[in-house]
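What you see is the complex with one protein chain gone and the rest in place.
For reference, chains read A and B in written order, and residue numbers begin at 1 within each chain.
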Amino acid sequence: MTRYTADHEWIRLEGGIATVGISNHAQEELGDITYIELPTVGQTLKHGDTLGVVESVKAASDIFAPAGGTVATVNTALEDAPETINAAAESDGWICTLTGVDPTELADLMTPSQYAEFCKD
Amino acid sequence: MSFVPHTPRERGEMLAAIGVASLDDLFADIPPALRLERLEMPDGLSEQEVYDHLHRLSHRNTHDLACFLGGGFYDHTIPAAVDSLVSRGEFFTAYTPYQPEVAQGTLQAIFEFQSMICRLTGLDAANASLYDGGTALAEAVMTAASATRRDTVVITGGVNPVYRRIVRTYTRNAGLRLVELPAAIGEATDRQALAAALNDGVAAVVVQNPDFFGSIDDLGDIAAQAHAAGALLIASVYPVALGLLKRPGDMGVDIATGEGQSLGLPLGFGGPCLGLFAVRQALVRKMPGRIVGETVDRRGNRCYVLTLQAREQHIRREKATSNICSNTALCALRATIHLALLGKAGLREQAEICVRKAGYARRRLAQIPGIRLRNRQPVFNEFVIELPLDAEEAVAGLLERGIAAGFPLGRYYPGEERALLVALTEKRTRAEIDALARALEELL
Partner (left out) sequence: MIPLIFERSVSGRRALTFPRLTEAEREGPLPLPAEYCADEAPDLPEVSELDVIRHYTRLSQQNYSVDTHFYPLGSCTMKYNPRLCEKVAALDGFAGLHPLLPQLRGGAALTQGALEVLWHSGELLNELTGMAGFTLQPMAGAHGELTGMLLIAAYHRARGDTRRTVLIPDSAHGTNPASAAMAGYSIVAVGTDADGNVDLDDFKARLTPDTAAVMLTCPSTLGLFETHVRELADIAHANGTLLYYDGANLNAMMGRARPGDLGFDVVHLNVHKTLGTPHGGGGPGAGPVGVREALLPFLPAPIVTRSADGTFALDYDRPQSIGYIAPFYGNFGVMLRAYAYMLHLGGNGLREAADHAVLNANYLRVRLQEAFDIPYNRICMHEVLLSAGRQHKTGGIRALDFAKGLIDAGFHPPTIYFPLIVHEAMMIEPTETESKATLDAFADALLRLARLAETDPGAFATMPESTHISRVDETRAARSMVLKA
């Protein structure tokens, strides 16, 4: 199950591991992504903490943790190929994985259909 | 004279088009109580009158002393071609190159400037310039704090006392702790004192080379010391000395800053200046200021554009790397042209001349009974002598003979009232150096 935040992050919890990225809508708004600042493995985050920054030519956007947890892995492939986020924001363009996520924290987030509706406004 | 070209008739046509009766009506949004009747300032003068007034004032300044003043600002030669080229209106009446198609001149010149600063410092990237050497050092401190996420900065005693004060002003409100090591005139940086100050909260060690007193040091082991503690090494450098000295990047320096005035800028009573700023690759995105990068246009032509702008205030606002939103482009252009004219051999020759002039002056002054050379380290173009009397008094006496003998250090270093900082450049003739020596001999 994928859930979305109002700040346009997505989070997917599978087998106790949560994967986080920015939404396809967010990458469309940003345009060609030129750089991503990734979090550090082992870093502990609370819900809403800044976990990274994504930059395009004319914009920069903080990425906020959709839920609390500890950074388990980061997608280092993005350092050399940030354009992967443009191509596949919600799959190969994942940013990091978190462990120790409390599933109840995801309850307040949007479902795919709610998020699609949210982006229309 | 307001340089307004409108004739009364045109003005009338324009007011009519807008649909107002008078210029006053255009200011109707200003509440009546806040409107100004007139400025209490004299009416405008003609061009001739303004020129005459300023010409008179310029004659109330004495600019033709034999100048041994340095302290970060030096009386170096400026090739005639520098003034000629920067007075082209296409350069000096343009603004920040936001539209690359109509600003390739400025953009390519800045790219060349960045390249030259990298070649001088041995670092990977330079920005398009900052205001001056002092604020550049303060920005470097902020950059280091942000990159290391640490909050203490250790600044050594050899750093220009004015720069130390600027750094103090900047760090005071930024929540950074500044540890200032004491100055030891003429000595190498105190490694033991530095070791004692280092801990895992230190973001950066700040040094100057040559230091404020003219001494040269090898920064290699200081870089190793800083890096072992997880801190960065910031060095404020003197670009003319880089014609000869080991490059900061080759000695392990992470951020090099400096005052570029010596690269073709007039003394100009202290400004405008040119802040130099170069970093290792890992710090590029933390670097403040404008940066120009190479790219191609839609036809595949190589061209240049402002880049990495997502770090900057117009996008990041309060999260930007710095509030700076300009550079000192025309000063950077001066430096670029100046360095091109000097070239590879010229900058080294200039540096060697400075060293030899300083060597001669030291030999000559050391012969005067009562004068002692203070630098135990080798010097570049500047050095400290100790006089047998108050240095301010001696300097005042020599001013009357047309010699600005140097900068008395007591002003910034209590207890050092007899110490005088003397600077040489390629412009100081042997006759002037001999005249300085003779005048001191007579005075003592």
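Things to note:
The definition used in the following text is that a contact is a pair of C-beta atoms (placed from the backbone, for glycine too) under 8 Å apart; a residue touches a chain by one contact, two chains touch by 3 or more.
The shown structure was predicted, so the numbers you read here are calculated from the model rather than taken from an experiment.
Touching the missing chain, out of B:Leu339, B:Leu387, B:Ala419 or B:Leu436, is residue B:Leu339. For chain A, the list of residues touching the undisplayed chain reads 32, 34-35, 55-58, 82-83.
Please note the rule applied: only the chains that are shown with their structure count from here on.
Considering their complex, residues 34-35, 37, 55-60, 62 of chain A touch chain B.
Residue ranges on chain B touching chain A, taken from their complex, read 285, 309-311, 315-316, 319.
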